[in-house]
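For this view, one protein chain was removed and the others were kept in their places.
Chains: A, B, C and D, in written order; residue numbering restarts at 1 for each.
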Amino acid sequence: MVEARSLSALGSRALLYAILIAFAAFYLTPLIVVILNSFRSFQEITQTSVLGFPQQFRFDNWAQAWGSYCIAGICSGIKPYMWNSLMIAIPATLISTLLGAMNGYLLSLWRFKGANLIFGIITFGVFLPAQMKLVPWAITLRNLDLSNTVTGLILIHVVQGMSFTTLFCRNYYVNVPQDLIKAAKVDGAGFLQIFRRIILPLSPPILIVTVIWQFTGIWNEFLYGITFSEGSARPVTAALMALSANIAQAREYGIESASVLIAALPTLLVYLFGGKYFVRGLTAGAVK
Amino acid sequence: MSETAITMPGQARPARPVPRRSWLSEIPDLLTRIVAGVIATAAVGYVVGFTLWTVLISFTDSTLLPEYNFVGFKHYWQLLNSRIWQVAYLNLTIYGLGFILGATGVGLLLAILIDQKIRGENVLRTIYLYPMALSFVVTGTVWAWLLNPTIGVEQFVRGLGWTQFKFGWLVDRDLAIYCVVIAAIWQASGFAMALFLAGLRSLDGDLYKAAAIDGASPARMYLRIMVPAIWPIVVSVLVILLQTAIKTYDLVRALTAGGPGIATTLPTNVVYDYMFQRGLMGAGSAAAVMLLLSLLIVLLPYAIFQRLRRGKGGGHG
Amino acid sequence: LAQAPATAEPRLTVISQWSAGSEGAAMDAFGKMVTEKGVKWEHSPVSGFTTDMMNKLRADIIAGRPPAASQLKGPEIKAWSAIGATINLNDVVKATDYEKNISADLAKIHKPKGDWIALPLQIYRVNTLFASKKAMDKIGATELPKTWDEFNALSAKMAAAGITPVAHGGIGWADTMYFELALAGISADAYRKAIMELDDKSLRGPEVLAAFKQLRQLTKWMNPANAGQHWSVFLPALMKGEYGFLMMGGWASGVLKKGNFEEGKDFLCGATPNNTGKPVFDMNADGMIFWDTKNADLLAGQKATAQVAMSKEFAKAFTQINGSIPVRTDIDLSDAGFQDCQRDAAKNLSGAIAANQAIMSLGHNMAQTSPVTAALRDVLTEYVHNDKITPEEAQKRLADAADTVR
Amino acid sequence: MSALSVEGLRVRFGSVEVLKSVDLAIESGEFIVLVGPSGCGKSTLLNVIAGLEQATEGRIEIGGREVTGVPPKDRDIAMVFQTYALYPAMTVRGNITFGMECRGVAKAEQQAAVARVAKLLQIEHLLDRRPAQLSGGQRQRVAMGRALVRDPVLFLFDEPLSNLDAKLRVEMRMEIKRLHQRIGTTMVYVTHDQVEAMTLATRIAVMNGGHIQQFADPQTIYDEPANLFVARFMGSPPMNALPAKLVASGSEIAAMVGPDAATAVPLPNATAAMKGWVGREVVLGIRPECITLPDGKQDTRPGPSLPATVEMIEPTGAETMALIRVGQSEVMARMRPDARPAVGSTASFAIDTAKACLFDPKTESRIA
Partner (left out) sequence: MSALSVEGLRVRFGSVEVLKSVDLAIESGEFIVLVGPSGCGKSTLLNVIAGLEQATEGRIEIGGREVTGVPPKDRDIAMVFQTYALYPAMTVRGNITFGMECRGVAKAEQQAAVARVAKLLQIEHLLDRRPAQLSGGQRQRVAMGRALVRDPVLFLFDEPLSNLDAKLRVEMRMEIKRLHQRIGTTMVYVTHDQVEAMTLATRIAVMNGGHIQQFADPQTIYDEPANLFVARFMGSPPMNALPAKLVASGSEIAAMVGPDAATAVPLPNATAAMKGWVGREVVLGIRPECITLPDGKQDTRPGPSLPATVEMIEPTGAETMALIRVGQSEVMARMRPDARPAVGSTASFAIDTAKACLFDPKTESRIA
């Protein structure tokens, strides 16, 4: 009786791990495929399939993708574009996060009439499809005289990002006790002082979430990146596109794989190291 | 009271100046509040402004650039009657349901399995979560390779010796949409898993004990007690996935390019196609507005539900 | 953003989607020739799809600062020139013998309102047929099929020999292209009327129906597992003889060249089947439009660039790199830099012009503006991938689609 | 001097009137406790005094100065919150100095003030910790410290001890009492713990439904509650309220709590007002400690006695509570620790009627 029980427990335990590992394989396969392909030659891939172990590890895909693949006659690979993406993603991430935190603070802790309506509207922004906003943005950028500037792109990502960052931060701040604000008011702290000294230090969990979310989103974005940037100031997604299908060209699976890996590295690292905090903070903010 | 009662300090305390500061010192505070207000207004203005603008344009015959010759509901009727829009909507329904339910289901299953005090939890969680870091373009591209019968899994398995193996979903016009679903689930289910897991972890441990004493089997325990208990998280996940589903565009573009034929076209692809490929901004805007309207049909009940829930005073959460 | 001084050196800002590969290289060569003329060449490619480049262009036009020149082709030149001001190149063109040496149809596209505002850079023959030498050998065929009947006969033989006769992927534009090749090979006149002029009677006429039937025949010779794939995927298999034919624009020869495949040894190249008896040329010509600007340096750059683009040297250099054929019909292609396939196409072009059978490609946005093209494309691509649709039904849908966008 | 005066204060949130004409006049040095059931408006009153909520109507003076429109920080008040509201990201020191920092007090002065307060509250060793690293009692002390350092005219406490466990609550209560004795600042203290109210207050304001029901010193509140609400609210277990009929027996009057004369409880201290109620229904209020079971030995005080059935007894060690049935009513009696009447038996309980109260059954006001 006792033995049978423990046996079945052992069996279900094994099944548990089997399922978990099967799923792990499902999630890892594409990554492994891309990694392996990045070491295979064009001929090797096209003659067999994209799934395959390199006959011989070749690093020239990586070298080409990183430093010598030609895009518009500039044979510098995607290296310089990585830098561009950083120059766009980092400020846009930081600013949109900060403003989202500010908005969240304003909407949740300085309750005023219509705060919920404003929040609802801002949240609705999360659902607007990107295509719909492309032309309005072009007009807006023209009116602000920011066309084809990095500043313009940052502005776009900041404003669009605010929908998400506000959503996250507000939902997080609703759980901050109102008494804290009252105490600070009695202490004589002003709007900004309360934000800076009391609310911000409480925020790392949710700030990590918004930073990761925003950074990933902005880094991976390409529609706006291509449309509102120019020449060598293009983000890395634009460079990646240069590698993928063109009517008159065959696909360079190897180089494409290497480039995808290089371009995805920053966000992958962010998830690798920040994933734990991301999840923790997200639950704190999303449940509401 | 009158002037006579100006702060006479209490017995034991020394006289102190009236702590009234000049109105000037309030200015920086006022200013920051105004700035904060402006920022919030900008966020609102962006949503309202861009939406209204799109609605406006949807009633015009704008082509390559916005123009303001109004044509009423013409684009709406044409779209509703057009084959591609009907196909796209049907696809969105299949994809949306498949993706949302699939990702939620897989996420939930994984969360529950991981919750069983297993070894290597951190590693597994990271593996399940990492696809979130990738863009839909990359996801689409890589899955296009894998699912492609000529260079992907099919070819691979045949290469292993099983020469009759077939896996042609991607090129089957009835099944291709499920490839999109699979790729999307691959990307987002880890995210759902992580949220569910955190939710399960936040539950009162006594709940498990109570269920154990009641004699609930694990399946019953999770389905009847734990999942309903984290319902707010489930709803959040559903909403986040819904927003992803509605906005999905690059995935299809990279995975199937809407094909075979128009079999995997989604409304966002139609919006993009009309606005930019065909240069029919008016019709494209109408498509976008209809997409948003259908979103409202889903979201409004949710908002009302939220309001009711809060109104009933279910406490926190 | 600051106005450049009038005395500044000539400069050209240009956007295109040609960022890499042979097209990128051709663009670089173009740039070099322009630079030699003392013009500063500022090319910013918008890699990706054509629409992405167009979005960029649109944003720049909205911003009131379009590039001095941009890639644009077909009827889009007319459409886009309506929303952004262009410069008048009449003087520059008239100063040369350029106009006399190009196709009149092509010329018309580049001067939509009578004035030259754009210049074609290259021409691709869309109706190019590539045949696998190995597959041909296997069924004992030596020559490319001339007519659709011959094609069908050869294909039937190949199918019987276990070869997939048609290597076709099946992305929207490629499906559209197969239809137009079928129709153009049945009747170039019907194509002109039905597709280029959207004549309802022709659309509902017998030639179009015949084309749909031929297309259905073609789809039966395709591997259904190939839907949604880029054509280049099949090249290795085609060369190995697993496939028989590939119909694809001349750009495919550039890719074959890169893959070290040789014409005559690995593949045969020629025009797609043609029942009309006279040469047909289905044209895909990329052009460059010149946007108006106040900047003297850009104006000077535009003028110099236009001169380069019309020159014979450019025509040779550009097309040798990317496998297209020169716009000018007076170029000698005997030069070793050209492939036989290009020479054949060039000959084909002159013949077709003479026979008034040079037509514009629908699949490549040469025949119609994009809304029309897209509406037709939706019908065609669905037809290719859904064999439950009968040719009659498809013809009706196509004509109806034309009704809504005409 | 009046430390705080509130006149005709009304507060409305939307359509709900939370405070309905509240008047309070508090002398300097007093320790005022606000008690009342949850939701009666205690916190709201405190918040309005602090300037954290706006009054709809009425006038507030702090230290003799009208404060309408004066922001919280300039009202010369300090406030301690139920949740302590310590700034989680600051050290204890930071928490205490934050207010001074906001007011631009010099660093040296800040440090001196912190040192003084920390010494007073014996939290010197905690100054560099963060709130999360403190126990409940320590947090409470820090919250006090933050208030104390302001040296204000008026302290406001909103249930400062309700988050502590019973034992700590008793200790902190004493500490607050000592503190008040030492510094003598006026305090307004919200609680719904009766013992806290009774032991700390110089005067207690009992609130209910946005009104102040009674505002008096603890003894008066306890012995002469203004109405049944106050009577029942203060004291644990609460005052027993028995429906009774007032009868006259000679010059004395008695309350008949049962059907017959045997249940008549004589009321020796009857006032004239009470006499006017003879023959009518009243509610007799008797505190549990006034109903005892004489052990016949030491406790031999004479007085009326009442036969009652013992329904349940609860020995707590220090005393024994009994739930007894008198007529229709269940009544709590508080007995010596060793009293052990058998459950179900009928015993004769001694009733001390010196402090018995009578209430009008309709208006529930006390018949003075």
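Here is the rule we use: a residue touches a chain if its C-beta (ideal position, glycine included) is under 8 Å from a C-beta of that chain, and two chains touch if they have at least 3 such contacts.
Everything numeric in this text was worked out from a predicted model, so none of it was measured.
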item: Sole residue of D:Met198, D:Ile212 or D:Ala241 that reaches the chain not shown, by the stated touch rule; value: D:Met198
item: Chain B, residues in touch with the chain not shown (by the definition above); value: 204, 206-207, 209-217, 220, 224-225, 228-229, 231, 312-315
item: Chain D residues that touch the omitted chain in the full complex; value: 166-167, 170, 174, 177-178, 192-195, 198-199, 218-219, 222, 234-237, 287-289, 298-301, 312, 314-319, 321, 323, 334, 337
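Convention: only the chains that are shown with their structure count from here on.
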item: Pair exhibiting more inter-chain C-beta contacts, A-C or A-D; value: A-C
item: Chain closest to the middle, measuring from C-alpha centroids that were averaged per chain; value: B
item: Averaged-CA centre spacing for the pair chain B and chain A, given as whole angstrom; value: 14
item: Chain B and chain C: spacing of chain centres that average the CA atoms, whole Å; value: 40
item: Multi-chain contact sites of chain C, meaning residues that touch two or more partners; value: 55, 58, 62, 233
item: Numbers and ranges of chain D residues touching at least 2 other chains; value: 73-74, 103
